[in-house]
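Every protein chain of the complex appears in place save one, which is left out.
A and B are the chain letters, set down in written order, and residue numbers restart from 1 in every chain.
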Amino acid sequence: MSLLRRRGLWLALLLVMVGCSAPGWMGAYYLGVFTTAYYFSVFAMSWDLLFGFAGEVNFGPTFMIGVGAYAAGLMNNAGYSIPLCLIGGAAAAVVGGMALAMPALRLRGPYFGLVTLVAVLLLLDCIVIFASVTGGEIGMMVPDVLSVSAEVNYWYAFGFLLVSAVILYGLSRSSLGLILQATGQDRIGAAALGFNVTKHKLAAFCVSALFSGLAGGMLTFYGGIASVDTVVSLSITVQIVIAVVFGGRRTILGGILGSIFLILFDELLRPIGQLNTFVVSGIALAVILFFPDGALGWLLRPRDDA
Amino acid sequence: MLNITPLLEVSGLTKRFGGLVAVKDIGFAIRPGEILGLIGPNGSGKSTVMKLVMGIERIDTGSVKLSGTEVAGWPTHRIARHGVGIVFQHSRPLNRQTVLENIKLALLPDSLLRLVAEPHVDRRAREIAERVGLAAVINRRPPTLPFADLRRLEMAKALARDPQVVLVDEPFAGLTLGEVAVFSELIDGFRRDGRAVLLVDHNVKSVAALVDRVLAMYVGQRIAEGTADEVMQDATVRRVYIGGKIEAHPRKELDVKGREALLDVRSIEVFYGKAQALQQVSVHVNAGEFVSVVGLNGAGKTTLFNAISGLVPFTGDIHWATESLHGRSPARIAREGIVQCPETRELFGDLSVRENLDLGGQHLSRAERDAQLAWLLGLFPILNERQRQRAGTLSGGEQQMLAIARALMMKPKLLILDEPTLGLAPVILEQLSKALARLRETTPITVLLGEQNVTFALPHADRVYVLEHARIVWEGDPARFAEEMGTGYL
Partner (left out) sequence: MRGLQILIDGFAISSLYGLGAVGFTLMFGVCGVLNLAHGGIMLIAALFGWWVAADYGAGPYGGAVVGILAGLLASYVTYVVVVRPIQRSRAIPRSEEEIFLLTGTLLWGIMIQVGMDYLFSNNPVTMQPLMPGVIDLFGVRTPTNELLIAAVCWVAIGLLWLLVNHTRIGKQLLAASINPRGLTLLGFELSSIYLVVWTIYGLLAGLAGVLLASFFGVSSDNAGNLTASAFTIVILGGLGSVPGSLLAAYVVGYAETLTAYLIAPTLRPIPALLILVLVLYVRPRGLLGRR
């Protein structure tokens, strides 16, 4: 048991070291790829907190991400500084997350999944309709960026990822994570143990929305643009789902593995053109068919000696 | 003792589901250190009562008081915090966490801000594990535990809250006799702690040694209350569980001794996860015979029938007309002549009576089907009148007749009838009994009947098996049953 933990810990430390040393040996282009992958990892981890732990099938993570990104972008265009915009974006995302949580408390399974999907479609439509403010399908440029240096951007993303991972993983292993798992698995059982299921689910939505919104805002100021394709489109949702399922549900950190795999592979497969998405989706499909617990779930699967 | 305020006081409890009254005007009180048994057959409403107390189902009318505080209408988690613990029959522990972590979960406060458990939680969790006998497996994960330990874990979680009132759903289901003794001792421990305990079970027998009083329910209503002995002797209870006077009608003309067994179940075993549902069960049915398997709810009758129908995996062997049934799909087994009419009836509620019957007859040629239909509508005249009515709107007795008729539409070689009397009024039982008698007299059909109601099961039977705690404990002809088993059955 403790050996297993320790092995996971060593692995994590090793990966952190590799991550830290990357700017030393990696070219600017690939630093950029990893920067994107890191923001993506936070999307995936936030989603896993809701799906893997609280048991909510949320097809609308990009609703929270998009609200965060566009709110931050709008504030920046109104002249606020980047830190303020990020805070504002995160706050907006949390409000959006609460709006999304309301149906979750009434609806189950596919119904809730659909409502979250509809929320994203509505957000998409709003962006297109108010194109004069949001830039419509082209996207909304922001005046400020985090940095023009690939290396600095990498460090921002890496630091943000580390902090988010520590907090989200810590939460998942905390008492709150335990209670969340219990409510996600068996509402009635959890309530019978005296836990207010509604309160805990709302909290999970808040935390998930907070990190999604922050990451959405950061990504906006990294790229200098908030656009439908980068933060709202359904294909982002699909990639998040793939990343989590591939990396391993209910592991939080699996989302990082999944995201890096997804984005790196997408990059490596660029030569085969459009078919890269086909191959990546195919691999993800094979993973959920043959290794439903995902990569990390498989590596760290519970092994009892007895 | 009478001066002490009850920890749990329930009165006038009523619950409707749509048009069905599931619980009607139920009331009881449990004092500290007292154990009340709430018993009733499947569908009697006893589990609903438990859910109403816990706030899992919303109460229509009535009152639930905990140490004098009215809690009716409170959400479940508040009732739990107010001192009610529940031990569910089916455990759903967190499989990725250890036993210790599962117990700790139950000790956590309902707070969003306390992220790290206080140090005493660990100590307390270990104490509780020790008490329920989980100390040795404290670092294992639930999927690797035997069934009894999973039940222990449920007990531990309920205990962790230090509840004043403990509700236990079917405390002994799926346990071996040795384990039953251990769990009885555990529950007796609740009494010594001064908690009020409500045990919900199918029958008096299994909880008799433990309880101070018993409340018996049937179709949502109270039918008897008193000590375990009083309730077991109660005329209404005996009628519900055993039926009236036991009769047997041996068929002289049938000589089955020399015949080949049509169905031969050879020492099969069935497990549900880790709970053993059947233990070395052997049963045979000869062609033309009418065999009854009697046993209380939960003894394993339905499991036996489902194993024969190929619906649950089993070890051992089942032979049908000399061929093994292993590896055949349930549908194929049905087409080959073993047709089950299950306890749950499994009707197509939105289709008409006639459509239900037609589906049963789809495997037959048109002429055969028409003949079979005409015969069945004669056997069950009420179905003839109701041909166009939706099956879901029929009364319970009519639904049961439809289920039997639908099974007979398949022209079975062996008809398996599982608990046909479940939840039916006595007058319907009589009609059903007559129909079975006619069936037995006028056709060469072979029947395997599973019943709790002995009076219903015996008159038709050529041979009887008694199933108790997953094992066959008695076999013989019905005439001997009254002498040998009549008193010890309940």
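Operating definition for what follows: contacts are C-beta pairs under 8 Å (C-beta built on N, C-alpha and C of every residue); 3 or more make two chains touch, one makes a residue touch a chain.
Note that the coordinates shown come from a computational prediction; the quantities given were computed from them, not determined experimentally.
Screening B:36, B:283, B:339 or B:417 against the full complex identifies B:339 as the residue touching the chain left out. Screening B:195, B:301, B:386 or B:406 for touch with the missing chain picks out B:406. From the options B:350, B:370 or B:385, the residue with contact to the chain not on display is B:350.
When the omitted chain is restored, the residue from A:18, A:128 or A:163 that touches it is A:128. Take chain A: the residues that touch the chain left off the picture are 51, 57, 103, 106-107, 109-111, 113-115, 117-118, 121-122, 125, 128-129, 234-235, 238, 241-242, 245, 273-275, 277-278, 281-282, 284-285, 288-289, 291-293.
Interface residues of chain B facing the missing partner chain: 309, 311, 329-332, 334-335, 339-342, 346-351, 355, 358-360, 362-363, 406-407, 410.
Note that in this section only the chains that are shown with their structure count from here on.
One simple way to say how far apart two chains are is to compare their mean CA positions; for chain A and chain B this gives 46 Å. Residues of chain B touching chain A in their complex: 54-56, 75-77, 80-81, 85-86, 88, 92, 94-98, 101, 104-106, 108, 110, 112, 114-117, 137, 139-141, 143-144, 157, 161.
Touching chain B in their complex are the following residues of chain A: 1, 170-171, 174-176, 178-179, 181-182, 185-186, 188-197, 199-200, 203, 250, 302, 304, 306.
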